[in-house]
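Only one protein chain is missing from this complex, and each of the others stays in its spot.
For clarity, chains are labelled A and B in written order, and residue numbers in each chain start from 1.
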């Protein structure tokens, strides 16, 4: 009987893992993707959608449209539980048996940990889903009509910082173009111990780089700061301070999603060995944000290590290769020492960031401002979506 | 009957306001300037006078010589009081009725707030009047003969920092030219929370810029520091430290001058609306240092917002235009969002500083070192004084 590969999640990690296993094993396996979202959204472009240079359709593809032509089944359901001893995944409707399980369910945005934080409440916003990004876009439009203070950044236990740096640069740039920057104080408020930490202990001269850029652009900084509560027009800081805002966008605390959290640590992130396998269930492969990755060192206000789309794709390929190797009784390949290449938009220009490996100490790391990086960022988005649309099973 | 415009003050603000109202309204108004100083001194050049590259006559003009050829009366008296309900200004000798009053009386140097601080005592010096600058020049000459530690900077509640940065750069440069810099430790001691704050929350990368320059030039820095007392050869700091000196020049606390203080806040600075009018007496226009301007944010040691000659001239023109508009029943023009362009001498070179508006957040701000800025500074002084001398009623 054909082996059953079940993949949870339909974003960078889930799609890559499913396509890659299918590419490697073809008809020898049944691959099924289960995801709560029927659309794939190119998340790195959400800041551009918020600022108005992308429409929803530009960066969205139907998951079924991607998978089905390649012979992969798509189930649009939410995972309720994983039963590793019975080799089954349960949704609200049904149970799905598996021989191998890839978990790439991404983050649960744990807004409930900070009163008033949820974008559903409408006080603050965030970038991590299309819905939230669309709301953010409306909020940005309102701010342009009725200018006032902007606050951007991340709460305690967030583990994604890049988009908020991008938003700071992009909003600054847009406001200057509109000759209204002086009506909009911008504050970058973060749990990071210092500017440019990014959850990875900094990266080359990222601290000095961002301190200089923010000073040059009059972007105020509050770091190493936890948040107690969000009120309709101000953020209440741990320790008593208050930061007023007309528009605030904050990365919330991250957790693993409920349906798979029982396999993981207290915050629901799932441990993995050097082959991306669960230490106790060697046929379960947690990847991407779902996978637990310890910070390089504790920070005064807790932060997490970000897992970018780039990293998640690399993890998914390694997991897929190891599933294929296991199926064919080849030796597994350890590839846990991930490197990362990142392009941070800065409005008119962009910055290339390289860390190899992701966490220090590193063989290679730097941050470098370059106009070509802006073009590279745009081109990569087009190229990636074009590949997905046109049936290429090998992602970049 | 002709309307009476009385202008208090004969420096940048007073001269500009008087010349500008006269230029706009001509024979329709009587303009009178009352000032305690019979000379106009180009104050930005006082550091050069102290260092020996300007003589007193180079940068001094008689106020009467400037005003009288343009049909403006000059009264060389000290204002004792303003009676806004009677529309009168009182000096010790006489009362002067007014229809409009421009107050540009500048600062009272409130040395009495810190024991031993007054330049009259002879321990420390400052740059803000010709007399004090001449004393400073003598002190500088003595230091060159008998070298020892220099302290430059500003006390709590000072609201002018630029000249002391200039003096630090200029003295460093002069001492190096004389091959004696190693005999003269230079300390920049300031109430500013950090180098380059300048009372305006910094300006682009001014902090890093000045930290780097001072490190390069071995100029030691003490910031966020209040002063308890000045002794003949040491400055006693709040908190207990002591800084020895052979030559010290410090900006004293600023207040409004006594004769107009009753119109203002507890420190004697006079509030103004967006049209530069006193909120309660709409025919009174406080401008320049006399006008109250709240700091962008409180600093641990209190500092004030500087009002440069450049800013004061802009305020004076706006006030004059609004008086003219009011006289002719035109709409007043709000122009409270001042920008500032500043040239800071650095010895061999200079820095161009731009802040638009003056206080953050800003549409545009930067600091930039450039040799041409040194020449621009010299040329501007010549051009400004040439215009005043040759009867131009429109100042740059």
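Simple rule for what comes next: a residue touches a chain if its C-beta (ideal position, glycine included) is under 8 Å from a C-beta of that chain, and two chains touch if they have at least 3 such contacts.
Owing to the predicted nature of the structure, the values given are computational and were not obtained by experimental measurement.
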Full-complex contact with the absent chain, from B:184, B:230, B:318 or B:340: B:184
From B:68, B:112, B:212 or B:280, residue that would touch the chain that is not displayed: B:212
Absent-chain contact - pick from A:183, A:267 or A:362: A:362
Footprint left on chain B by the chain that the document does not show: 176, 179-186, 211-212, 215-216, 218
Absent chain, residues of chain A that touch it: 202, 204-205, 207-208, 337, 356-357, 360-366
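The definition used in the following text is that only the chains that are shown with their structure count from here on.
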Centroid distance [mean C-alpha coordinates] between chain B and chain A, Å: 53
